[in-house]
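There's a structure below that I have some questions on.
The complex appears here without one of its protein chains, the remainder shown in place.
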Amino acid sequence: MTPGRPKVAIRGLGMTFTTPDKQVEVLRGIDLEVREGELLCVLGPSGCGKSTLLNVVAGFLRPSEGEVRIDGELVTAPNPRRIFVFQERGVFPWLTVEGNIGFGLWRLSEAERRERVAHYVALVGLQGFEHAYPQELSGGMKQRVEVARAFAVDPDVLYLDEPFGALDSITRLQMRRELLRIWQREKKTVLFVTHDIDESVQLADRVVVMSARPAEIRRIVTIDVPHPRDLSSPRYIELRDGIFEEIGLAHRV
Amino acid sequence: MSDSAARSDDRLGATARVLLPVGTTILALLLWQLLVTLTRTQVFPLPAEVLRGIGELLRKGVLWSYVGDSLRRVAVGYAVAAVLGIALGVPLGRSATLERLVNPLIQVLRPISPLAWMPLAVIWFGISDLAPIFLIFLAAFFPVVVATANAVRTIPPMFFRAAQNFALPRGALLRRVLLPAIVPRVLTGLRVALGIAWMVVVAAEMLGVDSGLGYLILDSRNAGKRYDLVVAGMLMIGVIGLLLDIGMRRLERLPAVRWGFQE
Partner (left out) sequence: MRRRLALPPAVLPALGVGLFVAAWAAAVALSRTRLVPGPLDVVRALGELLAHGLLLRYLVASLFRVTWGFVLAALVAIPAGIALALSRRAEAALNPLVQVLRPISPLAWIPISILWFGVGDGAAVWLIFVATFFSLLVTVIRAVHDVDPVHKNAAWNFGLDRRRLVRQVIFPAILPQLIVGLRLALGIAWLVVVAAEMIAVDSGLGFLIVDARNAGNRYDLVVAGMVMIGAVGLLLDTLVRRLERLPAVAWGFSG
């Protein structure tokens, strides 16, 4: 692991939404550093503001307070060097798999583009589906298209906002494995938002546990289990239960 | 800095939302004035002349009666179209057989402009109020039937199964499940049909009636090239049409109906 200098530096971030009748404070006092090449999970219940956090870091929203810097530069707008992966509905329905993956590559020559697309089609395991349209694909496949599209432009950072939320639990497990495989190959910095405790412990180097709204950082848990992680190992279970407790949940149903 | 491809302007302040349309309207009026004076046309009216024309109509007492007559014809034709349209649309939506039977007729009759029915309308109804009302009925009828049939066809089957489960008798099924379920879409269809009906009234009033906004427009030109009254009539038609549309949209916001518009 490269000794990280902070790739992403978030300081004093706060976000308040103003509507005609009220003000809603969604984020408060977020201080966070993400190291280069790290896979960081932001974990919290639905609606707590973690998606807002990701959108601010990605540059889609301006924070009410504080700032985000990437490689020292202030973030004010989205940028192709940092790609946001939405859920599978982010895939463009009017383009084929090839068309989607090559979407951000218009600056390359035709030959380079084809080569790049072929590489990423193979990387996500969609060979044979290059000319398929998204409506012919399953949810998991569409998600892979979107991930491939994001990686194809060779960004520094990737933001994933509950990307596997719309998938069934079996596909979700497979996709987690896929993501880890691609991440280890491509060595990008990844910020991953989820409400699934197991998902966070399975994937992340560090898990940032968020409180409910207004969201603050409760705790940052370092997952020091090497990949591939054994889901029944004592250390894994210990870390996971620790997070359960942090969130205040009993681990019996 | 930012390419801001997708972010053009963010929320507009309340002042901007009022000033901008007012500003463009004033600009449009000025442009109108400019073009008329520059081209030195003898016939096309200036904005001020149009206003004077409206005043003249008011003074002669015809303005309100013309508006009233047009509205009345639309109201009658539209009401009949709405009732019959829904009455036909419900069974059409429920029975695929009936739909296949009737559909080709609807598809062929629908593209025929109401005006093309004019000669027949005159034979059947003579030169009276009924002929334009018939044309308006025709214009509004088809959109209502199609919208209603569509609405009925797309009711989620689980509603019917729930009704079956609760052993609802036929009449109650209609009243308590089907009709409430189709209200949002039918309302949209009714709004569209009203717009069409209002558009057709101009054509309909060319059938030898002697009142109404459509009559005003044609007569003003034919009887004396009074283009100021022509444009006045056009503007009034536009404004009333807009008000009708806004009114219908208000109906769509009632809570009993609003659920159908929130996806």
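The chains carry the letters A and B, assigned in the order they are written, with residues numbered from 1 in each.
The working rule: a contact is a pair of C-beta atoms (placed from the backbone, for glycine too) under 8 Å apart; a residue touches a chain by one contact, two chains touch by 3 or more.
Treat the numbers as computed from the prediction; the structure is a model and nothing was measured.
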item: Chains on display which the left-out chain touches in the complete complex; value: A, B
item: Sole residue of B:I127, B:V239 or B:L254 that reaches the chain not shown, by the stated touch rule; value: B:V239
item: Option from A:L39, A:V153 or A:I182 whose C-beta touches the chain left out; value: A:V153
item: Chain B residues touching the omitted chain (full complex); value: 3-12, 16-17, 20-21, 23-25, 28, 43-44, 94-97, 100-105, 107-120, 123, 195, 198-203, 206, 214, 217-218, 220-221, 227, 230-231, 233-235, 237-242, 244-245
item: Where the missing chain touches chain A, by residue; value: 58, 60, 77-80, 82-84, 86, 89-90, 92-95, 103-104, 106, 133-135, 153
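Definition applied: only the chains that are shown with their structure count from here on.
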item: Chain A-chain B separation of Cα centroids, rounded to whole Å; value: 49
